[in-house]
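Below is one structure, written out as structure tokens; comments come after it.
Left out: one protein chain. Kept in place: all the others.
Each chain carries a letter (A, B and C) given by its place in the written order, and its residues are counted from 1.
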Amino acid sequence: MTYSYFPGCTLKTKAKDLDDFGKKSAEALGITLEEVQDWQCCGAVYPLAADEIATKLSSVRALAYAKEKSQPLVTICSACHHVIKRVNNDMQSKEDIRTRVNNYLGLDEAYNGETEVIHYLEMLRDKIGFDELKKKVVNPLKGRKIAAYYGCMLLRPNKEMQFDDPENPTIMEDFIRAIGAEPILYAFRNECCGGYMTMNDKALASKMADKVVNSAKIKGAGEIITACPLCLYNLKENSKGDLPVYYFTELLAEALGVK
Amino acid sequence: MQRIGVFVCWCGSNIAATVDVDAVVEAVKNEPGVCHAQNYQYMCSEAGQGLIKNAIKEHNLTGIVVCSCSPRMHEATFRKTAEQAGLNPYMVEIANIREHCSWIHKDKKEATEKAVILARAAIAKVNLNTPLRPGESMVTKRALVIGGGIAGIQSALDIADAGYPVDIVEKSPTIGGKMAQLDKTFPTLDCAACILTPKMVEAAQHPNINIYSYSEVEAVTGFVGNFDVKIKKKARFVDEKKCTGCAVCTAKCPSRKGGNEFNCNLDNRGAIYIPFAQAVPNVACIDSTRCIHFKTGKCGICEKSCSAGAVNFDQKDEIIEQKYGAIVVATGFQISDVTKFDEFQYTKHPDVITSLELERIMNAAGPTKGTLLRMSNKEHPKDIVFIQCVGSRGNTCRDKTYCSKICCMYTAKHAMLIREKYPDVNVHVFYIDVRTPGKNFDEFYRRAVEQYNVDYIKGMVGKVWENEEGRLTVQGVDLLSNRRIMLDTDMVVLAAAIEPSEGVRNIATMLTASIDTNDFLTEAHPKLRPVESPTAGVFLSGVCQGPKDIPETVSQAGAAAVKVVGLLAKDKLVTSPCTANANELMCNGCSTCERVCPYGAIDYIDKEVNDHGKREVRRIARVNSALCHGCGACTVACPSGAMDLQGFSNRQIMAEVDAICK
Amino acid sequence: MQVSENTENKEFKPLIVAFCCNWCSYAGADLAGTSRLSYPAEVKIIRVPCSCRVNPMFILKAFEKGADGVIMCGCHPGDCHYSTGNYYARRRMTLLFSMLDYLGIDRARTRVEWVSAAEGQKFSLVMNDFAKTVTELGENIKLGDLRCKKQQD
Partner (left out) sequence: MSEDIIAISGINPRQCMKCGKCSATCPAFEEMDIHPHQFASMVVEGRIDELLASESIWKCLSCFACVERCPRSVEPAKLIEAVRVSVLRERGGSFLSPDEIPAKLDPELPSQAIAAAFRKYRK
């Protein structure tokens, strides 16, 4: 299977691990991730204002590319996934946005939201299956107590993201089980870590990161995994807590023996 | 040619303010067939009806059109008026110029024009009306009550006391319903069991009441006065006649891993069980999904321990067929799914519970024997937080749009009972609004605040989590002081929305009773016919119609019973004459109509017909007017146009179309 | 010349016939009235016992007589007072729609909507929306029996 793949800005710079391990693991699972040609930064923040157009164009370019290839578009960074998925929803359901974006882009064929946008974790769950993944694990992470940190972008708003139950998600825990480790449930796994504030209010960002890390620690977690480079940075650098934080792909690669 | 009278009602200013009633009279008085037209302030009043009667006699009218409110409101009234003046009641048509005209349009010219057109359509129709004679049907003098909670029990008792036999069909092994699970009741704080169980016993012992417990309604056919109902009596694997309710078997059953529904799954029960001590009937029941005997063929301890020899593993489901004249739906409610609201950690922490679970914890027969304990560690709590409106009053996919009505009062009750019994426990209530309409209700709530020092906080809770000490932290807001509230507490109680019971959709479909967008059964009129379903012969009792507390449920149950008694007291019912009818000369006996009829009202006979002098025996459709409901499906399906519907004939509807499009 | 005069002098008011079943949609229309939820006066309602009583001929007749739009409303699927009537209605209307294509009548001039007795608001919204659609489509000239048209001079 070959899927189109949108790595996003940070995966090419500070979060190379997330990208490398993601690609290697996919390869091990029999999937080729083909990078979208000339992709542009998604903007990292979904433009909430109902009348924004320009800030949605880069996402639509990537989506249209995948449509041409007739492939689902796989994302891996939570922020990219959030932005591209919601822009795709807009292209499906909001006529004014669809018309204006298509007028602007002047593609050979108008783009109407045909591409299926899936996050890497959804690919594992829905395209490969966690049972299947479990069979391919050569190095189960036995005895490791891992807390999944979902953050905001993957889950909310649920009526658009349709990722998992926004208050009681299970996909990352199922993933942790599939790679042979023990998932740790804690209350703050779906609360904001304050990553966006890291530029202009570090104190706030670290206060919020502490809350998340402590919440996981109380429940006995030995490490935290996340899908978001910004969350990773914030939980790791801005919190006083001493839990190691990894990208989920790193542990996946480890379990599959391709690290 | 008909002689038609047109009567335009002002409905006070309801119609007259937006429709120029004089202009309507003027516009219709020269319509074909019209020989009299007038308007009056209130046509439905005695004077108005008198006016119609006089005009019928004076002008020798053969048909009338009343331009007034919806026919759903007063068609029956005016038909009766016509009948009193010697006119066939089906020679009356209503032009709905209130709900469909004056109330929705502001421009007087526009509304008047529309009223005239609606009147013309009605006149065109009445020109083609023919006198119809309603049929008669017998009434089976027996009532069915679906659901054995307080609503069903009360309805059944009232009907039975009036002298008619009643069957209660209850899906669980005992009657009693949700009320049996409650500890105390507001606003008097008397014990629920103490007032409910005598009624349960009374129902069981009443000579006119028969209880089918552990049974479900399987199919309903027929119509008002003549319902044919199939009841499935599920196999409980215990002979009801032999079991004495000694409960030896329930104590000895080794399969004890499954939750006890009566205690909201806070503790476990055996596979053979009696839901609670005062169950009616007090007969054990085997849950075959949990029973070791049904899984492995071994065990059989209950059978061996039963001195009455009542256990019977070979019992089968049984279908009972019974005729009824009237049906009361009293299917009640259930607690809505709070797992969707996991910001409150209900699925994650045992100390986050619903209010119904708290009822069981507070109850002497409950999982903690009535001692208030944290379910996580069985310790005495120091603080309790109540969260109101969980799942009520929202417009998102996880919310109900309505107010569940009972939560404000039961939370005040819980708060008060806890403060009374355990003065050391601090009670906090997060509320959006406190709604306490009802006799002595607001006084009750104020007592909780003023005498029992319950801490009411106006605002919602956003998140609950377990903190370092293993207690719960509640993050909320106090809107009155506009500040964040962080409370450490031991228990969180969610006032979960209530919703109609799961099976109600299925039952409504069987009864062809309509339900609203929230699955509550619809009443025939929201104000004037609140206990009747729009389907004749089906009555509504209790929360299946909308959220209500016990006193309201009991009053509604009584009202529904009176309606049933009123129906059963009649020997015969008048049936609508608006039924289908096949033109013998046009029918080609193709059976198409038979296949679309939902009531099996059409069959075929071989009959000699005289087709323009040619006599021959043909196979033609025959409609049984007692079974026909008059939907008209057959009239459209009929390829030769032989089938028509009295009162809504092809020509009549075409004439209305013509009049509107003129 | 006549046409341009018409459109200039007064705004086009379409003629809309609505068939409503007695149990749900007619009651929904009553509720719209009780709740004072307005919709254009061009909508005229004909009461039928059930949506399955609506013969496609009635709709063609309305178009023939000069209606610009015809809408049929019934109980929601599964909620029919007569159990199955609205399913028949739905199938018949699907067939009628393809026939309207054949006759050259814009499909948007007919519509089937499910409105329950509790949905006064929906009734009003549906009627407003339908009237807007039909107004935008303009006068229906296709099936009109020329003898029915008023002579214009």
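One rule holds for everything that comes next: contacts are C-beta pairs under 8 Å (C-beta built on N, C-alpha and C of every residue); 3 or more make two chains touch, one makes a residue touch a chain.
Remember, it's a predicted structure, so these values are computed and weren't measured experimentally.
Participant: Please provide the labels of all shown chains that the missing chain touches.
Facilitator: Hidden chain contacts in the full assembly come out as A, B.
Participant: Of the listed residues B:L51, B:V461, B:I620 or B:M643, which contacts the missing chain in the full complex?
Facilitator: In the complete complex, the chain left out is touched by residue B:V461.
Participant: Please pick, from A:C9, A:I146 or A:A221, the residue that touches the omitted chain in the full complex.
Facilitator: Result: among the candidates, A:C9 touches the missing chain.
Participant: For the chain not shown, which residue from B:I301, B:C389 or B:V493 touches it across the whole complex?
Facilitator: B:C389
Participant: Looking beyond the chains shown, say which of A:P72, A:G113 or A:P166 touches the absent one.
Facilitator: Here the residue in touch with the unshown chain is A:P166.
Participant: Contact with the hidden chain only, please: which subunit B residues?
Facilitator: 343, 389, 393-396, 399, 432, 458-463, 475-477, 479, 482, 484-485
Participant: Which parts of subunit A are in contact with the chain that was left out?
Facilitator: Considering the whole complex, subunit A reaches the absent chain at 8-10, 13-15, 41, 43-45, 47-52, 55, 77, 79, 152, 155-158, 166-167, 191-192, 194-201, 204, 208, 229-230, 232-233, 236-237.
Just so it is clear, only the chains that are shown with their structure count from here on.
Participant: Roughly how far is subunit A from subunit B, centre to centre by C-alpha average, rounded to an integer in Å?
Facilitator: Averaging C-alpha atoms per chain gives centres 47 Å apart.
Participant: Enumerate the residues of subunit A that touch no fewer than two other chains.
Facilitator: In subunit A, no residue touches two or more other chains.
Participant: Using the touch definition from the top, which residues of subunit B touch two or more other chains?
Facilitator: none
Participant: Please output the residues of subunit B touching subunit A within their complex, sorted ascending.
Facilitator: 339-343, 345, 347-348, 396-397, 463-468
Participant: Which of the residues in subunit A end up touching subunit B in this complex?
Facilitator: So the residues of subunit A touching subunit B come out as 159, 165, 167-168, 185-188, 191, 214-215, 218-219.
Participant: Quick check: in the complex, which residue numbers of subunit C touch subunit B?
Facilitator: Per the touch definition, subunit C meets subunit B at residues 15, 17, 22-24, 26-27, 29-30, 32-34, 36-39, 41, 44-50, 52-58, 61-62, 65-67, 75, 78-85, 88, 92, 116-119, 124, 148.
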